[in-house]
Every structure is written in structure tokens, then in C-alpha cells.
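Here's the structure, in C-alpha cells; my notes come after.
Removed: one protein chain of the complex. Kept in place: all other protein chains.
Labels run A, B and C following the written order; every chain starts at residue 1.
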Amino acid sequence: MKAITVNPPDAGVTIKHVNYRKNGVKIKILENGICGTDREIVNGELNSAALPYKYNYLILGHEAIGTIMEDRVIFKKGDIVMPVNRRGCGRCLNCLNGRPDFCETGNFIEAGIKGMQGFMSEYIYDDENYLIKVPEDIKDMAILAQPLSDLEKSLDEIINIQKRMIWTCSDNTFHCRKALVIGTGTIGILFSLLLRTYGFDVTIANKRYASENELKIFNLADIRYYNSMNGYSFGENTFDLIIEASGSDANVISETIGFIKNNGILGLFGFIKRGDLTVSRYVLQNIVYKSIVIAGLINGQKPHFEMAINHLIQWKHLFPGIEKLLITDSIKIDDENKIINALTKKAGGEIKIKILWH
Amino acid sequence: MKAITVNPPDAGVTIKHVNYRKNGVKIKILENGICGTDREIVNGELNSAALPYKYNYLILGHEAIGTIMEDRVIFKKGDIVMPVNRRGCGRCLNCLNGRPDFCETGNFIEAGIKGMQGFMSEYIYDDENYLIKVPEDIKDMAILAQPLSDLEKSLDEIINIQKRMIWTCSDNTFHCRKALVIGTGTIGILFSLLLRTYGFDVTIANKRYASENELKIFNLADIRYYNSMNGYSFGENTFDLIIEASGSDANVISETIGFIKNNGILGLFGFIKRGDLTVSRYVLQNIVYKSIVIAGLINGQKPHFEMAINHLIQWKHLFPGIEKLLITDSIKIDDENKIINALTKKAGGEIKIKILWH
Amino acid sequence: MKAITVNPPDAGVTIKHVNYRKNGVKIKILENGICGTDREIVNGELNSAALPYKYNYLILGHEAIGTIMEDRVIFKKGDIVMPVNRRGCGRCLNCLNGRPDFCETGNFIEAGIKGMQGFMSEYIYDDENYLIKVPEDIKDMAILAQPLSDLEKSLDEIINIQKRMIWTCSDNTFHCRKALVIGTGTIGILFSLLLRTYGFDVTIANKRYASENELKIFNLADIRYYNSMNGYSFGENTFDLIIEASGSDANVISETIGFIKNNGILGLFGFIKRGDLTVSRYVLQNIVYKSIVIAGLINGQKPHFEMAINHLIQWKHLFPGIEKLLITDSIKIDDENKIINALTKKAGGEIKIKILWH
Partner (left out) sequence: MKAITVNPPDAGVTIKHVNYRKNGVKIKILENGICGTDREIVNGELNSAALPYKYNYLILGHEAIGTIMEDRVIFKKGDIVMPVNRRGCGRCLNCLNGRPDFCETGNFIEAGIKGMQGFMSEYIYDDENYLIKVPEDIKDMAILAQPLSDLEKSLDEIINIQKRMIWTCSDNTFHCRKALVIGTGTIGILFSLLLRTYGFDVTIANKRYASENELKIFNLADIRYYNSMNGYSFGENTFDLIIEASGSDANVISETIGFIKNNGILGLFGFIKRGDLTVSRYVLQNIVYKSIVIAGLINGQKPHFEMAINHLIQWKHLFPGIEKLLITDSIKIDDENKIINALTKKAGGEIKIKILWH
């Protein structure tokens, strides 16, 4: 079958025929999403990328929806599903409890990234327990459920961490809480939408003017845009929550951490790619004095995929036309040059690009 | 009555007679503890120090035990008690729920520090609800319950934060968890003892050889001492928990953060006094990749004082002679020069110094 | 303005003109829902029903949607909203934290039931903080959000109670958990749908054949129907969760409690109206031996209304046509005889009946 393959740690990407199958239900791939991690692997920049055991190639791709090809216990032929991308080590308590996002041994595997064949192929084979049902009528934006699952997990973790004290407002919701999301990539935008769904007041920032497309999204969901081209300027106790979703320069943290309120939290989601972080002792003293928490956020699991699917349904209702604003391009699998190009560098104005297999 | 007073933001400390009383049960002070915060106020170094409303002096002291002078509802004449030192803003939900350690407005008051007369005086007057019963037979070390209450709260918060995943071991205890405590002051030592009590494997570090007194404590409680004079050298995934309790140089954080395991946590308790923190983007990436949390830790409240008293009882049993090792000096109130001196600078080998009023 | 009024503890209901207004934003009522509690008040059977302070009539109704009549801080003219029906005592910690569902003093008030004018009137006036936004395109079934909010709270409470141990499955979802819902009224059906949404395997039971309308609903959501006309017959360890939502005869509990598994939970939502409960000592021993919990479940608050609105959006997507199956009748406000009749006794096949004001 046709597959998009890489050879970590080497750079490069190939579309070729492979003879690969494994046990499990057969799924015909409908669409893949392209994400920054795919590009890091293609460009030979991701240290943690690793070939599956006994294979000399890695099928790329961890975002996919596909069609079930045969009746099974949970799913029927024709059902549309999305596979969960990270799988547990089989040994640590978190993995045994279905939470390889918190794998303690580090020996988890991850489709298209680390030790497990990915989803950019004509067919995949998988255990039904790792598949999520996709309702027919959100098929057009369902590919977003994978990146969104990571954010569902992240916000769930943040809310759990904040149970260290009373963080809900006097009406028991989060309506009194203000969030700043840094970065307007897929993650920044999806995280902002999710926070709005939970009732947070949301500001999203990037070091440039927002595009027309972005402004449409922000208007739909009542998200404030902040152009940080000339730095950040807010009051000292402005935000209850800051999400670093830019994965850009380390000093975005030192520029914004001072705006966090008492009991606030800074969530690090992006993989910082440039620069180093320097913060003064006064910042460190404030972390103590104000009971601030900084948390690394990564990977969603099955319950988070389910939450993501449900939120996509909601968003389609609440924000008409959102699917067209979020999916900025679709490339047919036969257009190989364009695919290779899309897997190598991010397009201008891109939010999410899909590969269409059919 | 006699009282030890200061005039923040000015440096200086005076032992003088004051005419101060307020509503509440009368308590004859038996002992005060001296802590680093007292010295910062005396040396004019604590920005947050503030006079009580309408007063032109601040009675120092937030660690005290005393004797109830009259029968009341909860306490009887002769009962020994310790007052809680921080009081709520009266408005935010955390304060209304008895948790001014998480005061959201920042308008809490703190005895001997910020807006509330302290406990270094012949008598104090207080609401019974802010008093903790001290059992007669731990009177000699009960003064440690105030600093220990801060650590009870801190460890409780850490355990709550870590409920974001499964952090208990396969026997549902914390016996498989390894902690590094940085700093061998009162806080470092008490935190180490507390972690041992919870079953953690504990290493305590300082940039020098341990004193004979310290080694006796560490032996009693099976705590490992690490001399970090030449830096820190551990494996990459050694500690589940690092507690910064030195309040010294910022780079102690960059030197140790790399030893934290997957799902681990770095607790900042000390107020870093020197230097700035610089960490590379690789450290930031690891915080994300390993789901690490950094948490500012401060102040214990009434439930934590009660936990502290209970743990002191235990320690007296489990670690015979511990009280003499932890209380390194006692100064009579009449020895004014020695008191002024002790309030100005830390003595060599000091763990906890008490002022005796009777 | 026109209003539907009652005079508890007396039976009876009147549609008449009243001069009532209070502070707050003016809302034109669009629809009311009729619920069993309304009928209990109308029939003089609800002991807890009480007139508002200084009034000699009670406007009935606690389920309503309406249109905002003027621009305000949170809402704009034309927004559709649903008011929260229970309001706190203003004193206990649960009420101060926005959770009058757990009011400790019992001095909460409840629209149309106890001490607060209800929503069955041409206009209501309310504080914006007690209003929930209703998206335009679920307007037709939004009236269900009030009863559903009670169940959102109930299931949230059940999941919280079950955190006493590990209740999630090996994939961290609830897919391995089996629930039995007793009763096919509004509550039984909505609870079943909600449990399905959370991934539970659901059986719903009543002592008769299911109607065609009911079967359509159950098929849409993959809910199993059980006719308990001849009693209940399941294995000893069948259900992880049983919800009593019939509010009928007490012995429904003794007939089903034996089917609960280890660590299971029995949620009591219905107000049992007939009979007394007798259980043998062996049942009591099993509650101990199997770590079973029985929990009284009541009332949802603002966060639960928000969850309810979101689930209604989902259901409309996932279960096409569900709104017509759930809303079994709509009566115009001018059809006074039919309204009085509907408020007096339940119709055959009724799930939810609405009163239309416009």
C-alpha cells in the first residue's frame, strides 16, 4: 500500500509502497492532519523520533480519520474512527490505568513519531480499544480532534492542579478567570476556543497583526486578540492562566510571567525552539509569594479524544463556519509534490492542513 | 507590657514597653521562635513588611506559644496554645474557606510581618478560633509547629497537585518516591523530616560538610546528606520531588532541575536572595516532555498547625532527643543584647533559636 | 402581567394578572416546562412548597427560557437565556461557593417552589449572573436544560464520590461500566442519555412495555430497555451504578440493590411516593462487604446548566430528531383549560410538555 515514510534520525520524506500490516481491525484512511511534529521529523530535528522495532522505515502521521472495513465487536463496517496516537509502556501504573500521557518509564510508543508505525498510509490496522467514534456530520473537521485531545488533557490537568485551592468563581464556574494564550498556531487557536467553551475570558497573542481569517475565528468565539509586536503590557495581576503555545523563543516566558495573578498557573505546551530563559530572583520570589504553578503539558488520551469530538460538535453549532476557518488547506494524496512541500515547511496563514486519501 | 518592636520599612529593632491590647482571650507568652523573616524585617529587607492600621510600630514575631489566662469556650485557664499567624482578607473564597494561605486579593494580614501586631510581647489577645492546643509534653519543641505548619501545607499541596496522575506507588504509599531537599536551615531540615514521615526516600544537600549536630538528626531519621560544594551529580531521572529550601542563589535551580523524573515536581519554598535564573530551552522542553510541575509554596493554616503538632509528637517518639538537636539555643527575654543580636544575624550552627519569656 | 399562580399549602392553580416586578434585567418568557414538582404543588402534596416573603401567592414554574429585553453587561437585547432555579442562603460555605444544591442551612430559595416567585409569567426580572445563554439553534429543546442540569450535577457528584477508588476503566474512560436506570419519565430518559454520553452501557427499566416513542429514543442512543413487569432478573454483580428515577414505590430499591457490583453506587434521585423499604441484614452486609455507596441526588447549579446546554447541542447532532421525541406536547398560554389540566395530571406518553407564551 501507499505510505508516507521517514527515516529518523535522518531528514527526508518519501511517498512509497510498503508491505505493512499487523493484527487488528482494518481501517481505510480518509484523511491525515499535518502537524509541526511531522515537519520536525521530516527535517531531522526531533531527537525523540525513533524507528519501530525491527523496521528500517517509519510511516509518518499521528492525526488520522478512517473507515472501518469490517464488522467487529465495538465498531461496524463503515463507521468512521480516529485512532489514539500514543500507547502505553505496559508496565507503569499510569499506563496500566490508561494514561500513557503520564508514562513514568518513558517507554511509551507513539504513532508516526517513536517506535510505532504512523497513520499516513492507505490502510492501518488497530485494536478497537484505541479507536474513537467520529460522528458523520463533523467528519469535515474531525481531524482536529487529535491536536484538540492534547489540549483537553492539558486543561483537565490544569483544573486538577488548581484543586489545590478554590479556583472556581462565586457562581462555581470559571467565568471570573482570565487566560492569555501565546501563539496563534493550531494549538494556540484550539486552546483559546476550548478555554472559551469552559467560560474563561480569553486573550490570544502573537507578534504581528491578526489575519482576516484569524479575526473571524476570534470574533465568532469572543476571543480578544493582542498584538505583542512591541512586547506585552498588562497589569501586574491580570491573568489566572497563561498558556505558552507558540513554541518559539524562550523569552516569551520572562516577558509574560509577571502578569500572573495570585494562585495563577503558567502552562507550557509549546516546545521552545530558540533562546534561553532568564528570570530574575524577583520573579522566583513572586512564584513563591503568589503560590504560582508552572506545568508542562503534553498528550491527550482516549477520554480526551472523546471530549475533543464532543467539543467539535458544539463548536460547529456555536460558531457557524468554524470548520472552514480552521482547515486552511486540503491536499489530495496524488499531489505528491505539494504533500512533500507541506510536510517540509509551514504555509503562510496555515492553521490545519489535511491530506485527503479519497 | 514589654514587647519587641520594629518600624518597617526602616531597619532596627527595640525592646520597649507598649500599651497594646485588643479583644479576645488573654495569653501569656511563654516562648517565641526567631525566623529568617524576622531578621529580614529587622534589617529592613522585607518589602512586604507593613505597620498595623493606625499604629506607628509593629510588634515582631509570628512563632509563639503561650498560656491561656482565663477560662473560655474552647480553652481553659492554663492550656498551652500556639496562635495561627496569617489571617484572611475576609472577602475572597479561599479566605472565607479558612485558607488565607491562598488569599486571592493579597489583603491578608500576618502577625509581626504585615498589618497585624506580632507575638513577641508579654501578652497577646486573640480569638480562640485561631489558637491551636499544644500538648504539655511536647512544650519543649512546640515552637517548631509554626514553621512546620508551612511545610505541612506545602507537602499537602504537592500531593494534591500530583493527583493530576497516579503518584502513589504499587503499595499505595510514597515509599518508591525520592526527594531532594536543598538547604539545611530550619525549613530544609523540617521538610526532610516530614518527607521521611510520609515515607519518601530523602537526600538533603548543602554546599559544605554537615555539622555533627546535623548528622545526628539525619541519622535518626535515615536522611542522606549530600555535600554540593562541587555541584550536584545525580542520574537524569533521579528525583520525583525537589524542594528548594535554601533561599540562596537562583542558580541552585538550574543546577538541579535536570535531575527530576517524569511527572516530577519542583517545590519552591525559599525566597531566592541572590542571582538570576537562566535555563536553556532544553530544560523548558523537558518540563513539557516529562510533565514536570514547578510550584511556589507558602504558609500553613489551622489544619496544618494541627498536623504539625501531631507530627512533633511522633518525632519525639521516633527520634529520641530530636528536640535538643533542633532547638540550638534559648535566650531569656532579659538578655536584651543577645536577643537584639539574634534578631539581627543568624548564628553558626543555628537550627531554631527560642526567646524564653519565663 | 399574566402569571400562573398557586397558594401552597393549598391545592389549586390560577392563571391571572399580577403586579410583580423586582430588580434585574427584564426577560420576556418564551416557554416554560412542566414538571412533576409543579403538579405536586398544584395538588397540595409538596410539604416544602412555600410562599415568597410578604406575598400571598406563588408564581409557579422553575423551567423557563426567555428573551433579554435590554442590553446589559453580560447579555444583549434579544439573547435567549434560561434562569437558574435555586438560589443560595447567602451564609453557608457551599452557597458562598455557588453551590446552593448543597446548602447546609436549608435556607435556600427555589423559584416557583419555595420562597421565590417562579417563571410561569409574561416577564421575569433577574440578576444576569443567574442566567445561562441558550444558543439559537437548540431553542426548540432548550427547556430540557433545567431538568438535565439536575442530572449533570448528579452524575458529576457520583463521579466525585467514586474517586474514593479507581472507577475509570483500563482505557481511562467509563466504557466498562454498566448502569441501570429505573423509571422512564423525563428524568429516567435524560439520565440514560447522559450516561450514554459519558460512555456507560445503559439499561433503562419500567414495569411495562416501552412505547414506540421511547423505543425510538433508546435506539438512537443505544440504550437497552428492560420490562420489569415481572420483577428484575440480572446476575449478582451486574451493575456498577443504579439510578432510581421512578419516584414510585419504595420496594423498587430492595428489588434491585442486590445487582450492584463491588464498589458500585446506588443514586436516589426520585422522591419515593409509595410504600416503605425493607431490606434484610444480608443486603446491609453486602453494602459493607462490597464497599457500596447509596447517595441522595438533587439540584443542579450554574455549571451544570452550562453542561446541560452543551450536551443538548451534542444530542441534537448525535441523535437526529431527538427534540421531537423528547418534547411530547406544547400548549399555547391562551389555552388555559389545557394548561390547568396539564398542571394537574401527567398525560399518557408524556416526556416533556412545554407552555408557549408566544
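Quick note on the criterion: contacts are C-beta pairs under 8 Å (C-beta built on N, C-alpha and C of every residue); 3 or more make two chains touch, one makes a residue touch a chain.
All values derive from a computational prediction rather than experimental measurement.
Only one residue in the set B:24, B:199, B:258 or B:275 touches the chain that does not appear here, and it is B:199.
Contact with the chain that does not appear here is found for just one residue of C:116, C:297 or C:339, C:297. From the options B:47, B:173 or B:227, the residue with contact to the chain not on display is B:173. If you put the hidden chain back, the residue from C:23, C:160 or C:230 that touches it is C:160. Against the chain not displayed here, chain C makes contact via residues 48, 93-94, 97, 99, 101-106, 157, 160-161, 163-166, 170, 237, 250, 253, 261-263, 268-281, 283-298.
Listed here are the chain A residues that touch the chain not shown: 93, 96-97. One chain is missing from the display, and on chain B it is touched by residues 96-99, 129-130, 135, 137-138, 166, 168-173, 197, 199, 301-303, 306, 310, 313-314, 316-318.
Throughout what follows, only the chains that are shown with their structure count from here on.
Note on chain placement: the centre of chain A and the centre of chain B lie 41 Å apart, centres being C-alpha means. If you average the Cα atoms of chain A and of chain C, the two centres end up 36 Å apart.
With centres defined as mean CA coordinates, chain C is found 49 Å away from chain B. For chain C, residues touching at least two other chains, in rising order: 96-97.
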